[in-house]
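I have a structure here, written as structure tokens, and I will follow up with some questions on it.
With one protein chain removed, the remaining protein chains of the complex are shown where they sit.
Going by the order they are written in, the chains are A, B and C; count residues from 1 in each one.
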């Protein structure tokens, strides 16, 4: 079983009734619903802004892959909590960063860049194109999938060169964006996935669900270290 | 002075009067015209299908950066000539591969893959978006540039992960494509650039010219080795 | 079951009785022995120089991961056979290139470079250091492993920048070498592994065996395509 943790700040859902109508159980609720239905996954815990700052190292040890959705309240996630999550990633926990999570402290901290981009909210359609059809995250997806209404993100996306560009999005208005990118930092695998604006029912889309399920399986650690250290060593011998 | 060599197969120009009208001096003629006008560049020689198979190692030693445009006649460039050009690249000569040159023997041989893609000829417009605004190949280009009529190329583009994705194209019909990519192979720098269908006046476009001029300067070798060897060595000492 | 194919040219074994004493069943025999003993692997076929040129596309379809050991007779493997193996890799077959296989036609063709290096045969010991302890190919290996007698390979190793450097070797005489490197080319995963000189019993070493078994599991394709094509497409709609 892959032990899945979910963070969703859950602020838009409380402030905006349109969002609440799309996600009555919160974005985290919908993510938990379709991931929790998979036979090889269990939802360990959903965190919101009200609880994320109390996350513990022990809890993180029990999570194999964490999803991260945030937007308005990135700055309210405390540095100490971010550092704990970051350490867990460096020791091997997988991390799936969704949509506006590009500006979260955890993603910026792992990338080392601003993760800036350009954006428009005109309800454009998006085609998400498969760039790397051999990648396990694309299993079950054809040449592309179509989303009727999204928030538009555009290049330049200020990230380090990804390990692999898996998806590139093309929008109705003409922008393009590296919509699916993989990275690894020490033992942890990271996937950034662009779709997910709060006012559209993106996380009900079957293709989006397929990608996120694939990504959870891909990010599930093959190995998890016990410590992050910089040891003094003895001169090596034969073993 | 950057010594520039140009290969253009020059077959469409002879077979199709529409192409001949766009490029009365051949595609190579137009490339030579705008590059040769630069103060720091001189056109050493233009090769066509009629002459490329006689190219010599000595001639290649006198070329700093070579441009390559081919389409119908890739298979008529002999393996021996390709090997000479490849060796020159590995020793440091820069190579700019244009448009349908994605399927040339020289590009495939340097990539190790098929360099396949999807394509349509519907005269779509293309926006070529800057992904990496710090890259010297993007100097003088804004967020994107617009080409009113192009051949459409689509992902997946079967290349190894590029060193840098510099441009991503977005087409009127919705496709996306990594339209500008850099690679290095041993001492040689390689830039693939998508625009350039023979029936549209692409190489008269000021932005396209800016990109190609930038690319020639970027690919100009900082170092050129004299040999490709695999030497037996003595046990190292102090120098 | 992972279906494993093995190519070993099997020439040294016939010409040099010292090699024959180390590998009485050929290098391929020893590789087949320890891989065939794994519960999740079966050896489909061992090829030697006498049979490799008859390899068929159908046979390749039945191989998930192929190992490649060659040295004296790289040039006797015909281009047609190499092309079939290359196509199989691009469609998803894994490839493990061993030691002097760095100069094989198949490896050079996939890399696009000469794959040159420097070398000495002084029976140096080597320590093979783990650079990336999170990589599945390093499972079961400590900080490094020690090989008492090897052929020395040295940098520069003329390969494209690897996806991941997994091992770096350090030799008694002082050279260093990127001894374990991963690449992917289209659907296929490739691992180059330096240890394996024919006159030393390298493939009896437990750590070397662990690495090769890990590499076979890592290179086992998640997806295999049916064709390498460059299709004309219609303008995309919604699916």
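Everything that follows uses one rule, which is that contacts are C-beta pairs under 8 Å (C-beta built on N, C-alpha and C of every residue); 3 or more make two chains touch, one makes a residue touch a chain.
Values in this document were obtained by computation on a predicted structure and should not be read as measured data.
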Omitted-chain contact residue, chosen from A:76, A:103 or A:139: A:103
Residue in contact with the excluded chain [from C:5, C:70 or C:170]: C:170
Hidden partner chain, residues of chain C it touches: 118, 127, 129-133, 143, 154-157, 161, 163-165, 168-171, 174-176, 178
Footprint left on chain A by the chain that the document does not show: 90, 103, 109-114, 116-120, 122, 154, 158, 160-161, 163, 173-175, 183-186, 228-236
Where the unshown chain meets chain B, residue by residue: 92, 127, 133-134, 136, 139, 142-146, 148, 163, 184, 186-188, 221-223, 225, 236-239
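Just so we're on the same page, only the chains that are shown with their structure count from here on.
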Centroid spacing, where centroids are CA-atom means, of chain A and chain B in whole angstrom: 37
Where chain A touches two or more other chains, by residue: 127, 133, 143, 163
